[in-house]
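Reviewing the structure listed below.
The complex appears here without one of its protein chains, the remainder shown in place.
Chain nomenclature is as follows: A, B and C, assigned in order of appearance, with residue numbering initiated at 1 for each chain independently.
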């Protein structure tokens, strides 16, 4: 069977292969599940569509699906996180891939729609992108057993559809599994955000006033590592209990309008949009740095900043300095996009190992069980527990039962 | 109206008054709620029974109830935590108090029953002790609007009654409020456990192998402070997700039978009973220290140890060394009772300030709202939020809304 | 030979014996050195005078000296740290002891002079107390091989005598040994200061603004543990490099006059006198707590505070509240004396194990080598290294060589 693809440059496959090879040795839980599912035939001949940040670790998941017998169709969930080299490797390895780094939103939409055509039997979705597309052309869902959704944002969209009574397919919320949200946000985003910030800027964190907006799982992970590096951590929060926890954990807590006046580095981690607005940006010290660790590229109101600023310049790779009318400047890492992905290599391999093992097990579960009614479902506990227990084995940890 | 009391020695009242005075200045949220409820008459003339560890902070709660117009009847929830001096002060101040330090279980039961006699209209309960007694003499509950339960254990007992269909009264679970369980366990038990251990033993924690059994809220609080003091922390857990969190937080994780061989200090924090059994104790290094931070006095199986040991001696105030047949010894702090209470001054005042403010608001809510059907109810969110927001005000923290 | 003693109450010996027994099992390096020196006869029949805080651990050192054959004469270095029960045990065990808890400075001076009479051959000194006395009656030094000085303050006094050309005897500065100052201050004072503060007050440290005056070894130890408990740590320093280190370690750094306005708890650790003066105390929040972790009882200018305050009251055991003319109050733990000793049990046993092993080895060295000329000498490196290597063995640590 021929492979269909539309990518930037097939000649990049060797470099992509090297990157995938590296992560493949660090995704041990996924490898163990692959062994476990090897002989059961559940994926054999099934068509699986995958929409997710397309880099080495997700590419490896696609290759595992392919190895288990699936016909895999893949696109990226965000053109700016798509790596052209791993797309080339996927194409060469027989994955049908439609993705280019940096395409326009319109062109990306076409890529998403390409994944409907083979009438997939299971879909790994990110932000409910394919799901949304499928609802515009439900005839392509005729063979679909369900979606397996990766993100909080996607789950919110699915629940909105469910509540309005217009959800046409079942969906599993991998994001709600404990093996994902307890680890991914705190340890994955926490560490990789600081790798990206320090790598991009070559600046010291020790002694700096670091304002972290939001003290959820992401904010806590970011704060713990910042304190470990000697930062003076300031937290802003809406939730009074989380605010008090931050205070008892030894961090300064204050409202945003105070924090903006004293921070050297700002990390947004609220999950909301337009949290840092022009009214805040213009009060910051000149040269204040802003990095985003939340889901939305709009935790800082970048469009409004663009209108407000007199000029913008890429002052260092992937660092954008906005000159404000008041003579000061603010500096956006990765131009406000999620910094560990758009300005780094994304989550560490061992973290995505758990998330993607859940995804593999979730797709396996969708394909091996009878199709259920449209609705939003949590992953069964036994799958969640299977993944965490395999991880403990991989880490060499024995516990009592 | 006369005050009824049965206590050890009324002459201790001056010393008790000094202790209560000290904590009264450190329980600012409770003082603010007292001001807020001052004029509303809800407690006026109402009979309120209180069963809780009777020391300075709980005594102050009783005095606040009295000041708001209630007839207060009090006993301790554990004879070994009862402080005779604050009981004397309570009696002198007009609280009806029936409590003696160190009485037998049988005599303590009589004290509990004394609190049924005035047919209380609201009850602050700890471990469902009064509730259990009331179910043996339900006629004394004729005026009762409900229980306000302080502990996890009490909530479990209440739910068991509810599920068996035999619960006769409504009960509010203060323990489930975020303002309690997010702070009390981690920051209160965490800190005060280490104060008690280091004060009782005069030993170094830095460099020691500290085994913490359980990585719930208490275990985390205990672990964080131990690491801050330079301990080498080892965690045991049954829950695989918590075990993996402990591992990712940098702690060693292992099963109990391995941990017992290498630990210098053991802190039990599982909420279960008989977690450390003779089979474990005899494998420990000679002189290993054991402290209990969990609810039950039986996290270590002390009765079995007593049978097994050749001898026991109080080698330092409140420290008991058991000589084992194998020639080694194990050392129990406070003889296995909860070490921060039985071997220290209990939770810090500022922590109980939040818990007891919830209790005051919970009793206030029970008395000002119509009596509900028997059942176990969570505290309304707005009460939980009122307390945490008052605490933020007290701490001088402003947050965004 | 008869034992001479003048103590408070010989009947307290049993309680003292229990305390000494406890620490004797936790001073493993000292026990190993005792074994090592057992057969060499160096201490046999020699007269050794000891002036040091007289509690269980120092008492055990006296008993080890006695066991090795010395005639031991002992007094306390501070009447407020002297424990009458261990003095009783020492007397019963044949140590000549002249010490009472809480005697006047004048009476204490007589106790010190009692130790000159037997014409000691070696002296363990603290703050150069015996040395100073000996210089007033140098004829009692006729047999003296030298002093072994424990403290920084004592070393300063010895150097002053040396520089003025009036030092009459040789002295070894145990305090300068790495096995002492690298561990004693940071880990010993650090931990035991917080045990004392939290035990005395029953207050929370998490969320509190803790001002630490001085960022030397003591200040760093106190700061590390405070941060581990969730405190918001503020450092004051005169030395610009230490100030910058504190800043880079994530602490707030400010001058004293700013820190006094925002602190909840103050820990003095400067080694200087009158660092906190009335001008500072009156600017503090009402109820601010002050504990002293430095050598001098006068890091806070307590005499000036006594004159300035309208009244003072012991509001809880060993906690003194001073009412100021401006209507506020400040609260002194242990009335400004060093809080881990005067308000607690002093250094942990394992820490003094190292310091006292150095002392034992230092006295052994003085007695086995020819008397040297008057002067201040550092302990030979090989003794320092012997102690640290024995400690590594005791802790079960193997390292490369």
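Convention: a residue touches a chain if its C-beta (ideal position, glycine included) is under 8 Å from a C-beta of that chain, and two chains touch if they have at least 3 such contacts.
Quick caveat: nothing in here was measured; it's all calculated off a predicted structure.
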item: Contact with the hidden chain (one of A:31, A:96, A:300 or A:345); value: A:345
item: Contact partner of the left-out chain, one of C:179, C:193 or C:292; value: C:179
item: Contacting the left-out chain in the complete assembly, out of C:156, C:244 or C:312; value: C:244
item: Listed residues A:160, A:261 or A:315, member touching the removed chain; value: A:315
item: Chain not shown: contacting residue from A:104, A:204, A:326 or A:369; value: A:204
item: Missing-chain contacts mapped onto chain A; value: 18-19, 21-23, 25-26, 187-188, 191-192, 194-195, 198-199, 202-207, 224-225, 227-230, 287, 315-316, 319, 344-346, 348-351, 395
item: Footprint left on chain C by the chain that the document does not show; value: 178-179, 182-183, 186-187, 236-238, 240-241, 243-245, 247-248, 253-258, 385, 388-389, 391-392, 395, 397-401
item: Residues from chain B at the interface with the omitted partner, ascending; value: 206-207, 227, 229-233, 247-252
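To be clear about the criterion, only the chains that are shown with their structure count from here on.
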item: Centroid-based (C-alpha) most distant chain relative to chain B; value: A
item: Length of the line joining the C-alpha centres of chain A and chain B, rounded to whole Å; value: 42
item: Separation of mean Cα positions, chain C and chain B [Å, integer]; value: 36
item: For chain A paired with chain C, centre-to-centre distance based on mean C-alpha positions, whole Å; value: 56
item: Junction residues of chain B, two or more chains touched; value: 187, 395
